[in-house]
Structures are given as C-alpha cells and as structure tokens.
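We show some of the complex, not the whole, and keep each chain where it was.
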Amino acid sequence: MKTNKNIQNFIGCDKEYEEADIVLFGAPYDGTTSYRPGTRFAAKAMRMESSLGFETYSPYQDKDLTQISVFDHGDLVLPYGGPEQILDIISDFTRDVIKDNKIPIMIGGEHLVTLGTIRPIVEKYPDLHIIHFDAHTDLRHEFFDKELSHATVMRRVWDLVGDGKIFQMGIRSGDKTEFEWAKEHLYQNKYNCNDIDYIIEKTKGKPVYVTIDLDVLDPSVFPGTGTPEPGGIDFTTLLNCILKMSELNIVGADINELSPHYDPSGASTAVAIKTLRELLLVL
Amino acid sequence: MKTNKNIQNFIGCDKEYEEADIVLFGAPYDGTTSYRPGTRFAAKAMRMESSLGFETYSPYQDKDLTQISVFDHGDLVLPYGGPEQILDIISDFTRDVIKDNKIPIMIGGEHLVTLGTIRPIVEKYPDLHIIHFDAHTDLRHEFFDKELSHATVMRRVWDLVGDGKIFQMGIRSGDKTEFEWAKEHLYQNKYNCNDIDYIIEKTKGKPVYVTIDLDVLDPSVFPGTGTPEPGGIDFTTLLNCILKMSELNIVGADINELSPHYDPSGASTAVAIKTLRELLLVL
C-alpha cells in the first residue's frame, strides 16, 4: 500500500529536484490584469487536467516527457497586492534554479511575471535574446500610471536587454506609440509568424529566453484568456515555431495568460498543456 | 468631481451628435429568430465589453477611433411582437440620420433589421449596391408564411434594389430554391470570400451598403450566434475584406446576429467588437 502523500505534477514531470535538468514552476499572479482576471488558476488547472487526459509522447518530436528530466515544484506562494514583491519572489526562485544549472520554465499568471524570471537570467546571460509570442505589444512605458503591468512588461524587459534583442511574433494590438517605438528598438513580426526562420537565424548560438503569451493564438483556438484578440495564429503555426526552436540555446522560458475559467469547454487548457509539452521536449 | 451622468458608448465613439460624421446605434430585435434568440443583447454587450478591454487603435489601418467622429446613440427603444412596427422605427431613425448627412451604422439584432435601414437609404440612393456577408442566403420569399423574417430579409432588399445590385459572400446554407433564384438575380460567392476583388471592382464608385451577418464566420470563430453554420471563413478573411472596402463609397452599414449569451467565453463578443472597429475606421 502506497503511503506517500499525494503528488500532483504536470504529466510526466515527476523527477526529483536533484536529478532534474529542467525546473517547472507556477507563478499564480494576475494582479495587474486590466480586463478579465483568472490566470492565477492556470498552473493548477494544467497540472490536474494533464494528468487526466494527455499523452507524454509527442509524435511531432518522437520524444516523451518521461524520457527527459523535469522537476515540477508546484506553484510559488505569492501574496496579493502590488507587483514588486511578487517579482522579487519569482526572481529569487529563478536565481536559485539557474545557480544549480537547471533551466527554469514558468507557467504564468499574467504576462508581467516574465519580468521576474528574466531579471536573474539576464544577470547570468548578459547577451540574452528574447523570443516573444503575443497578440499585444506589451510595450507601453506606463499603464494607468504604473511602470509594472502586463501591458508594460516587454518595455521593462527592454530596459534590461536593450535594442535589437527582442523578437516579437504575432503582434496585432497596442496603441500607436507602442508600434512606433517598436520600430526603432526591436524586431516585430506583425499579425503572423512568417518570419520565424529569420528570427531563428538571428538568435542561433545566443542564449535565448522564450516567452509565450498564449493570446498570440486566435480566440477560436484559445478563448480562455484575459484579453482575447481576434485575428491570431492557429495552433499548428505556434507548434511549428516551437519545433524550429530546437536549434536554439534556450536558457529559460514561460507560457502565460491562460485563464481557465473563461473557457468552460476546457479546450484552452488543452492547448496550454500541449504547448508546454512540446516546449519542454524541444529543450 | 464629475457630476455628469454615466455615459456608456462603444469604445472611442464619444462625439456629440452635431460634430459626428457617423451615427452608431443598436437595434435590439430578435423577434423572428427561428432557432436561438438573444441578439437583443448584442449592442449592450459590445458597448460594455469594448470599454473594458479593447484598444481604439488599429494597427491594420494605422487609425484610431478617437480620431474619427462617431456619435453612439445607444439602442433604439423597440416594442416586442411583430416586425412591421420595428422596421418603421429603424427606418424613421435612419432617415433622420441621413438627412443630416451622417452615415448610419447599426448593430443588430437579428438580420431582419437590415431592411429597416436600407429602406430610407435606397430612397436617397436609388442606385444602392449591397455587399452582404452571411452563411445563409436569406432569400426565401416567405418563411413560416411570413414575408418579413431573418430568413427572407435579402429577398425583401432585392424587392427594393432589383437585379444585379446584391453581392453575397461566404454563403453556405439555404434551400435549393434560394440558391437557384440567386443565380438569376444577384452575385453569389459561395463558401468563401475569394471574389472580393471582383466585387470591389463592380461596386466602386457606387453608393454601397455593407451588411455583415457575423455568422459568415466559422462557428469556431463565432459560436455566439443564433444559427451556427460550420464551414465558414476565419476572422482574418473577414478583416481583409473590410480593409479592401476602404476604396468604396459606403453610405451605411450594419453588423448583426451576435447572440452573446451563447458564448460564455466572450470570444464572439470580442470578434464583433473588433469587426465594428475596423468597419468604422474604414469609412
């Protein structure tokens, strides 16, 4: 008779911390979400549903999650309220992970949490390049007078990495000033992901962080999100981009903005689970 | 301290009537809907949600709703019951708008409301051409013995404009007699919108009315509608058609058949909002 406590991890990610190459963790924060909150539930929903109905094997990559070494830490404990403290907790955790030479993979939360992981990673890899999938530019300097927000996160990342390091894909929403600012400071592939080969070429050999705001997908594919934005890419396009990134040196990644309660069909959670599986296997 | 009453308009459409070029209004009628009613809630849902989570700026057109002049009148007050009286109210309102040389844009309601706007517009522009996006032909002569119905509306429009003036796109449902009748009286682009360039060419320089039954979109994109019909176009296709219509002389338009309660994810309302934004900006 099994007398161990009940473990709940993302499917196939059942290794011990010491033996793991990859550390998966959740950052259940949605405190600056301006439209529909709820991404706090994403990582928990993904762990539960993945263990109920998903395969560990990817026919696309002919690899299996049980063959790689992933430790699932569960969710960080995050207080409610202003974002500064949350970002520090995420940064501290990430710093510990990379100190142990493991790759951190985070499940958001809203997109602001990405700043938490990137801060320590850019300390370690000053030449960090960012591949950013999103419907929204997230390049506002301020949003409702705040510098820390889901709508400013990539601007804050730019503060850390500087010009020419950020590559955006699938962007289709923002205000005019964001789009104009982007032209001078980063690479922007609007509306689709047609420039993936060019971006792979530009980032090959560099340390790369991948941040996937799942609302890059069309709301038909991914309605369970805070700010659905019609006109996005389909799942196969996102999958193909991920598969191509197998050539890259990915030193960290996250997927974010699943708000599971807004999609009672569960399809959005399924999309997030499969995206994470392929992302883990491509590392 | 603001001591004005609470205004609720579609995002960015906050001009006074006098200064406006465009008059937006809702026609909350679904009295002849034969399958799933609820389009009466469409305009109210679009106003509320648009102000919560949508941008006024279109990167596709590099224009902003705040730069153009739109007055949002809110919903017309429509009694319940038979459609004749409703159509008269819509026609009277539209007549006043075009008398003031403003362009009327209506949010349905079911598709029958289109007859209400077109009647006065065709009085003013006898050479009116109609561009009609829809899954359904809407060309029955009668439906359940009624001449006024969502299923007969384009036949009634034809009564007003005659042969060769109606251009249908995306059509994929109807009965056999409708499809046969259509061959002789109008232009029909079945299943997709591949003929948009031809239709633009044929209508350029003419006064054009655009009516978008949002169920032209595939139910994956737009499940929140009364009569979902699989096999439709995706959002990008509809968007591209709208962008191409910037060359046209549009004298009125409507979008209809959003039934928001049937899509608890809110994605359908988001699609309707973005469609309306692009339509307003293309005028």
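Here the chain labels run A and B in written order, and each chain numbers its own residues starting at 1.
Following the convention adopted for this analysis, a residue touches a chain if its C-beta (ideal position, glycine included) is under 8 Å from a C-beta of that chain, and two chains touch if they have at least 3 such contacts.
Just so you know, these numbers come straight off a predicted model, no measurement behind them.
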*We see 2 chains here; how many are in the full complex?*
6
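Simple rule for what comes next: only the chains that are shown with their structure count from here on.
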_Between chain B and chain A, distance of the C-alpha-averaged centres to the nearest whole Å_ = 38
*Which bits of chain B are touching chain A when the two form their complex?*
52-53, 55-57, 59-60, 62, 64, 218, 220-221, 234-236, 239, 264-267, 270-271, 274-275
*Given the complex with chain B, which residues does chain A contribute to the contact?*
34-36, 171-176, 179, 190-191, 218-220, 223-224, 226-231, 262-265
